[in-house]
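Sharing a structure, written as structure tokens. Questions coming.
Note that this complex is displayed minus one protein chain, with the remaining chains in position.
Think of it as A and B in the order they're written, each chain with its own count starting at 1.
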Amino acid sequence: MNDLIPLMVIIPIIAAILLNLFNKNNSTVKILSFVVAIVLPIIPLLANYGTYYFGGHAPLTDYGTFLSLFPNSILNTLHIGITYSYGSMQQILIFFLFIIAFLAILTTIGERKKISGTYMFLMFMGLASVVAMLLSDDIFHLYIFFEIVIIAQVGIVLASNHKEKYETAMKYMILGSIGGPMLLTGIGFLLALVGSVNITDIVHVVKNGLINSYSPIFLLSFGLIFFGWLYSVGLPPFHTIKSDMYSKATPSGSALLQTLSVIIFISIGLAIFRIYNGISYVGTFIIFFSLAAMILSISMALTETDFRRIIGFLAVGELGYLGIGFGIGTKLSLTAALFQGLNEIIITALLFIGFGTTLYLSKTSEINKLGGLIENNPKTGVMVLIGGFALAGVPPLNGFQSKVMLIQSALDKGFPELAIIMILISIVTFMTFIKIFHSIYLKPKPKDLIIEDNKIPKSTTFTMGVLIIMCIVLGLMPSLVVNGFNAFIGGLI
Amino acid sequence: MINTQLAALLTSGSFIIIGLYAAIFLDNIIKKIIGLSFIEEGANLFLITLAYRADGIVPIFLSGMNPQWFAENSAYPLPQALVLTSIVIGASTLAVMLAIAMVLYKKHGSLSTDEILGDKNE
Partner (left out) sequence: MSDTYSKISDSVNKFKNKLKKDQNTGDNVTSAMAAELTIISTVLISAIMLRHLNIILTVLIILGLGLYLSTNTPIIGKIRREQNDSLDRMTFYVILTLAILVTTIYWGIIN
């Protein structure tokens, strides 16, 4: 049933438009978003692997009579329409993406008495866009949906009630207006060289030596697309604004924002990897920026005093691990990077939502003013602690499995330094986590801290429980997803 | 005879440079946003220039045309389609930015980026 493939994008978009129309009608918005969110994860399980050609525009191979007019040309493999390809990697990531989105939506419904249809619109729009980015085999399609995600992300931040949200959103958009057109220009250079924006076509042309991999235009397109990628995922120099964005949104909003960023990272990163694999120093560039992200973010996280900002920096720093996996570029490392990406989505969602419960009990997020909250919500405290263990890579949780795979791949490739740095950063990450955990939950309660008697919604606790179960299951049985990733990467290299 | 394609490429390059200059050096937020839309338009102009072919024909294949002749003479339609989409995206981004700028002006009573988007701790 290949027809189900585009539905993964179309259903969220239709839901988004409907939710926007029913903006004022509270119960309709609640029911509609809940139903759509619960239906979505079923689709990737039912859909078959394969490709879907929009408008039925199959590659030109099928038009034998037309092609006979142009013998021996690259037209033979040319894709003339937008192509969606759906494989094991897409299945796993989209399934988990929909689950996280469901949990984020559930938390939002539980948290608020009045639900804004516009906010739900933004969530579903962001969701649809990243699914399209994962499925798409067309680099311009990637760009379009990437720009839509930016607007959705800005909207999600604006929906919070942080008093500095407009400033952050403006900065993000200004930097985005530098990063986005650069990505577009890079795509333009590729188009000028190859004449197609389909990634498979471009890879075909590059692999068969029809264009020189070291021609200046091709290199320039790499530089510009790489720069756009840095912006889209929040690697340095964009790590400050990205962590700022995370810290300004509502907890469930930040969880979704981070999920969107990781999926963008994977989809554009895979496109870059596939197209520019032939250039010898691409891996070096990716590793350099990933290391910078890890080192700078962790050092900033250690010195911050706002816990939302700290988790934001930790989340950006964790992206460095994915980057290192992409940079090493072996089969094992790419599989590990995809697995790490999946784990990161789950763990950071858990941490954002878990630490976010602090905001119910007290209105501050300054760790110096907080303390002793373990008395008020011991259950959440323990759950957050498990999330922290998973983040730092304590066995038997999922973070451990993917980090071990990454370290193994670094050693195999002959980069023991990378392995050492990954272990070091993971220790410091744990230390940072313990620092916030201690100051929020364990430290004696400051005298001037007013704790309100707000109940933490059941939906939030349920969400955290589900996320922890996912952490444990993936930690004990990584083969559930690793085999799928491995098969996908095997087809790629 | 002026080479239209080269002229357009140079224009798009200067659009991008002017936009970057405005984004870095201008303090007024509206001017900054105008500069940013210059970058966007520069990229669009660059893409559309790729489709240009001197003395080309409209890329619509009619029955009875010789495909070989058509392929050699028609403009390339793909970048045109791409730019159309890109312009729409650019316009919505611009709208969002201007809306936020309006809110910021109401909040701070100023359009200087240094005042409204500078670091509060400094």
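Here is the rule we use: a residue touches a chain if its C-beta (ideal position, glycine included) is under 8 Å from a C-beta of that chain, and two chains touch if they have at least 3 such contacts.
This one's a predicted model, so the numbers in the text were calculated from it and none came from an experiment.
Visitor: If I consider the whole complex, including the chain that's not displayed, which of A:Ile82, A:Ala249, A:Leu291 or A:Ile468 touches that chain?
Guide: Only one of A:Ile82, A:Ala249, A:Leu291 or A:Ile468 touches the chain omitted from view, namely A:Leu291.
Visitor: Can you say which of A:Ile109, A:Leu122 or A:Leu230 touches the chain missing from this structure?
Guide: A:Leu230
Visitor: Which listed residue, A:Asn208, A:Ser299 or A:Asn454, touches the chain dropped from view?
Guide: Within the whole complex, the residue contacting the unshown chain is A:Ser299.
Visitor: For a quick check of understanding: of A:Ile420, A:Leu442, A:Ile469 or A:Ile493, which residue touches the chain that isn't displayed?
Guide: A:Ile420
Visitor: With respect to the chain omitted from the figure, which of B:Ser12, B:Thr49 or B:Thr113 is a touching residue?
Guide: Residue touching the absent chain, from the options given: B:Thr113.
Visitor: Identify the residues of chain B touching the omitted chain, counting contacts across the whole complex.
Guide: Looking at chain B, the ones touching the missing chain are residues 20, 23-24, 113-114, 117-122.
Visitor: Considering the whole complex rather than only what is displayed, give the residues of chain A touching the chain that is not shown.
Guide: With respect to the unshown chain, the touching residues of chain A are 168, 171, 174-175, 178-179, 182, 214, 216, 219-220, 222-224, 226-227, 230-231, 236-241, 244, 285, 291, 294-296, 298-300, 302-303, 305, 368, 415, 417-418, 420-421, 424-425, 428, 431-432, 435, 439.
What we mean here is this: only the chains that are shown with their structure count from here on.
Visitor: Can you work out the whole-Å distance between the CA centroids of chain A and chain B?
Guide: Whole-Å distance between the two chain centres: 28.
Visitor: Where on chain A does chain B make contact in their complex?
Guide: 66, 69-70, 140, 143-144, 147-148, 150-151, 154, 158, 166-167, 169-171, 173-174, 176-178, 180-182, 184-185, 188, 191-192, 195-197
Visitor: Which of the residues in chain B end up touching chain A in this complex?
Guide: Those residues of chain B that touch chain A are 16, 20, 23, 29, 32-33, 36-37, 39-40, 42-44, 46-47, 50, 67-68, 71, 76, 78-79, 82, 85-86, 89, 92-93, 96-97, 100-101, 103-104, 107, 116-117.
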